[in-house]
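The other protein chains are all here in position, but one chain of the complex has been omitted.
And now, chain A:
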Amino acid sequence: MPDILFVKAALPRAGALVLPLAEGFTLSGLAQEADAACGGAVARGLEAAGFKGRKGQSCTLWAPGGHLSRIVAVGLGGRPDAESARQAGGTALPLIASEPEATIAAEGLNAELTAALAFGARLRGYRFDKYRTREKPEDKPKLVRLSLASAEPAAAKAAFQPLSAVADGVSLTRDLVSEPPNVLYPEEMAERCRALEKLGVTVEILGPKELGRLGFGALLGVSMGSAREPRMVVMQWKGAAAEAQPVAFIGKGVTFDTGGISIKPAGGMEDMKYDMAGAGTVIGLMAALAGRKAKVNAVGLVGLVENMPSGTAQRPGDVVRSYSGQTIEVINTDAEGRLVLADVLWYARERFRPRFMVDLATLTGAIVVALGHEHAGMFSNDDALAQQLSAAGTATGEAVWRMPLGEAYDKLIKSDIADMKNVGGRPGGSISAAQFLQRFIDTREGHVAWAHLDIAGTAWATKDSALTPKGATAFGVRLLDRLVADHYEG
């Protein structure tokens, strides 16, 4: 990623100039100066290209004159806001990535929108290229310095600081999710959580011995087919008064999911490296909260296992005893995520008594059939929390859609031999999975606000979008950071 600087507005003497323009724009400020320096080429070029400033629109003018190598106009839409500024920054980035230096002319925008432009560029500029050993230099991005020309550079820089921490969290999540499964297995993933210690996060790692002693029968059952040991990582960020009740985030971290004995079809199985995206998101989120010194007590817990078929693997028909004491009949070893979450959810609730719990998991294929890739499925036992999440989703563009829970769906996971079974059939498959999790939330001790985000359709993108190059999206980091920022700080 390039260095991001906030500077006083002045026409750059070289490189690329980015003009964020709203609908109905007239060229002013740096845009006007650039136009004058290029003999009116900007106005003419934009007119000829039919550039109107619409959201998502962009237009590149090559070698326009005035020593600039290119001018890139990006649309801010009808009414510029943080969302459209982020999008514009993201849209601009690939268009300037082959220039060593670029300047975004943001002097007409306030500090918040200027920071949002930088944030968008930063998110879109993510790249995971550590395993490309023969990439030609001309194919690599060259941008080393991205300057935001601002009327109030100090204020814009201050506004960018927390966003930069969130972007760091997003990048961390994307790194974790992108890593191949031979490199990133439970032990390694847990070790990478240690990086959060330098941000002030307390990191505890529990191995198979401790988990066995606690009685994590459901999690350990999933793990037992793999040569890799399981881990649970507990991360704590204390940004508020010591006695303040924390908020809790729980992530599914299956570093590779073969399906186990109920093995998956071969086609597309490589995607199962991202079956730890829920955990990866929780880790990135904790980094974001700590990085921006959020005034909240937050805990993040991730259950890390590898789901493999082998002579020691769990079988369909097995009955396991979860940490909660409830027994589970394993019908399908490929419905393993809920088994891992069951123990971690119960532990999180018991140990931390949180204000709310949000879990993230690439849990079901059924949610992709239901909602596709535009929304994550949200299940909640608490209308207020659900509304807060929906609003945060709208604000960040990480959209969630609420799905139902209810008695009729809970009946689908009745077992003949145990307290419940781990699948309820394909009809309503995401809902019965959520019902399963809910059995580890609501207890006789009372209600805790809880939401489950099924991110199976949103954790990975097969094509580029304004803020996300194709690949790991880190869906949920910005959403949950926003949830905390809007409702749970101070």
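Operating definition for what follows: contacts are C-beta pairs under 8 Å (C-beta built on N, C-alpha and C of every residue); 3 or more make two chains touch, one makes a residue touch a chain; residues count from 1.
What we mean here is this: contacts and distances are computed from a predicted model.
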Omitted chain (choose from "Transmembrane transport protein", "Cell shape-determining protein MreC", "Cytochrome c" or "Leucyl aminopeptidase") - UniProt protein name: "Leucyl aminopeptidase"
Contact partner of the left-out chain, one of A:M403, A:M420, A:V448 or A:A466: A:M403
Selected from A:G40, A:G325 or A:P427 as touching the chain missing from the view: A:P427
Listed residues A:A97, A:A366, A:L389 or A:A485, member touching the removed chain: A:A366
Residues belonging to chain A that touch the chain removed from view: 366, 368-375, 401, 403-404, 406-409, 412, 426-432
